[in-house]
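First up is the structure itself, then whatever we jot down about it.
Note that one protein chain is taken out, while the other chains of the complex remain in position.
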Amino acid sequence: MAAEARALDPAALAGHRDHPPRMGFFTDTSICIGCKACEVACKEWNAVPEDGLLLTGMSYDNTQGLGASTWRHVAFIEQPGADHDGLRWLMSSDVCKHCTEAACLDVCPTGALMRTEFGTVIVQDDVCNGCGYCVSACPFGVIDRRPSDGGAHKCTLCYDRLGAGLMPACAKACPTESIQFGPLDELRERAGQRVAELHDAGRSEARLYGEDPDDGVGGAGAFFLLLDQPEVYGLPPDPVVTTRELPRIWRHAGIAAASLALAAVAACVSGRR
Amino acid sequence: MAECHPVGFQWVMEAKARGATVIHIDPRFTRTSAVADRYVPIRAGADIAFLGGVINHVLNSETYFKEYVLAYTNASTILTEDYADTEDLDGVFSGLNREDRFYDFDTWRYQGGDVRPASGDRSDPDERPHVRGRVRQASRGEAHGSGGAAASAWPETDDTLQHPRCVFQVLKRHFARYTPEVVEQICGVSQEQFAEVCRLLTENSGRDRTTAFVYSLGWTQHTTGVQCIRTAAILQLLLGNIGRPGGGIMALRGHASIQGSTDIPTLFDLLPGYLPMPHAWGNEDLDTYVRAETVQKGFWANTRSYMVSLLKAWWGDAATAENDFCYDYLPRLTGSHSTYETVLAQLDGTCKGYFLYGQNPAVGSANARMQRLGMANLDWLVVRDMVMIESATWWKDGPEIQTGEQRTEEIGTEVFFLPAAAHTEKSGSFTNTQRMLQWHHEAVEPAGDARSDLWFTYHLGRRIREKLASSVDDVDRPVLDLTWEYPLRGSLDEPDAEAVLAEINGWDAEQHPLSAYTQLTDDGSTACGCWIYCGVHADGVNQAARRKPGQQQSWVAPEWGWAWPANRRVLYNRASADPDGKPWSERKALIWWDEEKGRWVGHDVPDFIADRPPFFRPSEGATGPAAISGVDPFIMQADGKGWLFAPAGLVDGPLPTHYEPQESPFPNLLYGQQHNPVRQLLRHPENRYQPSGDQPGADVFPYVTTTYRLTEHHTGGGMSRFLPYLAELQPAFFCEVSPQLATERGLEHLGWATVVTARSAIEARVLVTERIRPLEVQGRTLHQVGLPWHWGPNGYTTGDAFNELAHLALEPNVHIQEVKAMACDIRPGRRPRGPALRELVRRYQERAGITDETGTEV
Amino acid sequence: MKSRTGRRDGGKQMVPEAEFTSYYGRPVLKETVWEADIPSYLFLGGLAGASSALAAGAQLSGHPELARTAKVGAAGAISLSLAALVHDLGRPARFVNMLRVFKITSPMSVGTWLVSAYAPLAMGAAASTVGRKLPRAGLAASAGAAALGPAVAAYTSALLADTAVPAWHDARRELPYLFVGSAATAAGGLGLLAVRPEAAGPAVRLATLGAAAELSAEQLLDRRLGPEAEPYRTGRAGVLLRTGQLLAIAGTGAALLGRRSRAVSALAGATLLAGSAVTRFAVFEAGRASVRDPKYVVGPQRDRLDARGG
Partner (left out) sequence: MISMDTRRWIESWPVFRQVAEHDPFGLGAAVKSRRTDQLEPRVRRADEVVKSVCPYCAVGCGQQVYVEAGRVTQIEGDPDSPVSRGRLCPKGSASLQLTTGDAREYRVRYRRPFGTEWEDLDLDTAMDMIADRVISARSTGWQSHFDGVRTRRTLALASLGGATLDNEENYLMKKLFTALGAIQIENQARL
């Protein structure tokens, strides 16, 4: 509760007045069947290009990770000896986290990245000049530049669909409702119940990831129920938005700049003597 | 199910969330296993042994549903003294003719009553054994697909179930040797795991609870496929799980209208509605046909009405009582003419012209090489597809061109490729896996030369009729008399699919649409293209196009689409109520007898005569529907009961028996009989079989391979391999092997492996995974090799086709190939190129000592 | 997938083998899309900014030759720097979109505005001094460029530090000093290279100060980060960084000792310039290396979590 009270309203902070509730994803990986409908539905709707035909040998994951041309990515992890039948096969559909404190958005120098009235973060393709800053800023390794068009791309949480009251394509397709879409508050509540349910059923390994507004990104707009540590799924265990350090970075840069000016003066003045 | 029917699987996940236990039994740990409560690895081809073991457990532990079994199954029915079981004959049933490889059914009969039902003369029309063999081959078991076949309607029974020849006791004896120890030895399933499955199944069955079985081709694509489903049926009947909500045995079919393709069959042995295709022996005219194919009791007693209505639909005014309603226009069978015999007919030059409608046998049919060789021997081939599939291009760049066996300029086959319309470009109905018809509407007209198959067939027929119009040859009468007038629509002259549906539904003498098959008559006053679909166009309304949102309906959702028969969603649902007509429990209520209304009521449409009370007993000698008693839920069966013992309808035994697959590294532990004795073998130099069990040379093929689908692909790949969005998800043909097998054979993860059988060798990338586990079978370690079957040389992702490896040894009832369990060898590295490929296969055949005789023993 | 991956050898400190988990060893973060353009941009921007400061100092302190050279150098460097920046864009034609917004949260935005103000001033200053026209405006431009120059030289440290790239972000405290030191070294080096030794006194002193700052910052960084400084020590980045250090030391030494010789002095200047450039590439490479191996991302975060008991 305390956390919720402290939770930021990112849409308001981005100048959206009278905005709709913040929308997001809750991806419950405990019921993911790894069908990859989300990947295809996303591509069909957003006309994202095919992303390479590489057999990776990473279980059934030939997508490898999120990127400019993959906005949903299903991870597959085979864990021998981990479950009742001697094998656990984890599947999880990853997506842009739509952070409350979004580094990609903060560092974008053109305003191509934008916080929408739904609290989500999108790339405006008509604005992006492909500077690539967002790529290095994202603590989740989500956004990337697409070589074929030079622009940065990532999940938009189907912003166009949201505006028309439609569900994002991936959530709509998901056969088992592993991907749930809705107002973030509701999703957080539902997720909390689901974890409690799983814990009651003896599945103590269930945990939420990205749900905590007190975490390093102020809570994610797309969060997850995981059955193992985040890094097992290729997620950073404790990401922190880089911009939190920016004031101190600026201060040091300022001091350094002043030092340089002083050094230049000193170099010239001392020479006179 | 999660792998191949993910959207259907949502209901399993929902059930699981509500507390259901999900058990997954599969040679591979799949995406279904990943979310199941229990996963049981099993040797491919050992399912009957496993299920037989469960049956044995249920009988021994007396955990069967006693009231249900007594009231609704044939458990109490007494068999004739002539019947001899596999227990008596070391793995075969009485009546086996070893010469001509078929069973005489005469001894598989109920005692008493009319041994030969008056209205259904099932005796063999011709006593000559080779003819009887041919009649068997014509899939008499597949006809009456909804269950019925000849059997005595009034047999003797023993309600104490103590009579030594009652079905219950026979069943007990038959399955007695399927002990947990045997299950462990044959299936590679530990006794603990087996015991747990038994416990879970039995605890979850009874008045308050039901268990459902879900299967797919993992059960059917075996030389014992039908018997495998039968085993499940016996088990579900014993547990009282048939005809009840949450129960049943669900076939998860793999194509949009594969159910429809059997209901309105493009199958050699069937006419629409599971009416058998006439046979040359015993079906000479309508009377003999009806006499042979009709039963005494239940709705199959009206076969004549169904047949006459069909003939009226096809030949209209030309069909009259005087000319047997043009019955003679129907061609006759003289044996099996399945697609695999067709290939032989192509190879021997009998078959000259071949149509492929959205089918790709060059990679998608078993023994793909033989399929291509057959096509190379045709005069002409018409391929209708949306993309350039291998069956259209083999003459240019097929494997036989690569090996140098064939040269393009020496292949005489004339090939027409005609682009087909997509489902969005035509209207029509699909029948889904739960027998529900759903209409899809044309969204846009097809572009270019693309046309629907309806268009193609209609206009081809029109042209042929025009060309033959002046013919006076009697042979052409069936074509010229055919009713072939359909309204044409749009700029492409597309036949109106709804007009075709209306014909399928049928009409009466005044051309009014019929609303139920019970209205059909045998006097020629009704026409109906498929009697079980009668009602789909009731009141002239396309019932298949009904789309009342699910949210606005009950959980049965009866106003979405239309399910045959009569829009019933759960078949035999009379069994959901007890003999008195009350639900077995409130929790599991589906339909029940409403005393006040004098009708069956409930959530579903009753699959029973609506006003027949539970206490109704027919008078002796009653026939047809009138003979159905108030406690006969199985209204299509000749005795109204669920069949634990199948006195008719199957050509390979009244009870399921574990036989080893055609090619197995193991001997049959249960009997001296290794294989299904009446499995159908196609002897041909290109279809050599491997030695099995203890036979010399069997060790050349020490592993078992099984084939399957991946979520990301579809069938032979024609609808997935060509799509970048799907191709990228599974971008290469691979084989899945255990780490232990990888070590044993030096296979490297992501490296190449070559898989070899007596037919061919294919290469695949290697995925080493714990999801494939070695099993302990008959005292040694068995490795299984998983091979998805979606690949071929064309498309966006390419690879060898699994079907190169497959042989043609067919299930005798339905002629399905055995691709789910086959012995093979695997070796590291890529397969040879050019002539060396055939040389490799030849060397393997030599090492295993394979001859024309190998694997063909009874 | 659990892998027992020890922090690889090559560094001075060997840390105990740590177990860390990753997804098939794949990077958690995206490798930067920036290529050689960006370290070049860092170097040139630093060179330009520090040169403008040096030019002003030189002008005020009566080193007109050095002032002129520094102004021209600054103008040239900033032009090349801008070219590098534009070239590195995925859509270079949209460079101007950088001026749609002003974002204090984006060092690149701040830097762009800064450079947009600075570049004309630096070019004006150079034009004035080369063309010997509009001296007053030239003076004003020089003053403006000198005022903004240090900021131009320093902001790029923020640009790198304000990312998720562990080697860059972790170095956020030292990076500004390292960068301005490197900038000063480069500006001094340019002076040495282009100006007679006797007129280049301030350049030598600036370079010396710069090199000292640069080397100290590197030492501090190494000490403070401990094992997490591994990306700076190992691989290509390690080689580059050590080369940069050697060049800085050698260049400074040669500059101090070879004041009499034009050739030695010029060589010292070139060495210092090279050292500065190499150092920028070293930092850039360290960042790339720290993203390529997920242990640099996962390890510290996991340690942090475990320390919190999470």
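We call the chains A, B and C, going by the order they appear; numbering starts again at 1 in every chain.
Rule of thumb we're sticking to: a residue touches a chain if its C-beta (ideal position, glycine included) is under 8 Å from a C-beta of that chain, and two chains touch if they have at least 3 such contacts.
The shown structure was predicted, so the numbers you read here are calculated from the model rather than taken from an experiment.
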Contact set of the excluded chain (shown chains only): A, B, C
Contact residue for the chain not shown (choose from B:94, B:137, B:346 or B:623): B:346
Residue of B:432, B:705 or B:754 touching the missing chain in the full complex: B:432
Option touching the unshown chain, where B:8, B:702 or B:828 are the choices: B:8
Contacting the left-out chain in the complete assembly, out of A:41, A:91 or A:157: A:41
Selected residue (touches chain absent from view) among B:411, B:520, B:534 or B:805: B:411
Missing-partner contacts on chain C, residue numbers: 99-105, 109
Where the missing chain touches chain A, by residue: 11, 13-17, 35-37, 39-41, 44-45, 105-106, 111-112, 114-117, 122, 124, 126-127, 158-161, 163-164, 166, 169, 172-175
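Rule of thumb we're sticking to: only the chains that are shown with their structure count from here on.
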Chain centre separation in whole Å, for chain C relative to chain A (CA means): 30
Distance between chain centroids, defined by C-alpha means - chain A, chain B (Å): 47
Approximate Å spacing (C-alpha centroids) for the pair chain B, chain C: 72
Residue ranges of chain C touching chain A (in the complex, touch as defined): 1, 20-24, 26-30, 32-34, 49-50, 53-54, 56-58, 60-63, 88-95, 97-98, 100-101, 103, 105-109, 112, 146-147, 149-151, 153-155, 157-159, 161-165, 168-169, 172-173, 175-177, 179-180, 183-184, 187-188, 201-203, 205-206, 209-210, 213, 287, 291, 294, 297-298, 301-302, 304-305, 310
Residues on chain B engaged by chain A in the complex (per definition of touch): 2, 6-7, 9-10, 13, 17, 29, 31-35, 38-39, 710-712, 724-732, 734, 749-750, 765, 767, 769-771, 773, 796-797
Contact set on chain A toward chain C in their complex: 56, 58, 64-65, 67, 75, 77, 103, 106-112, 127-133, 135-146, 149-152, 229, 231-239, 242-243, 245-246, 248-250, 252-261, 263-272
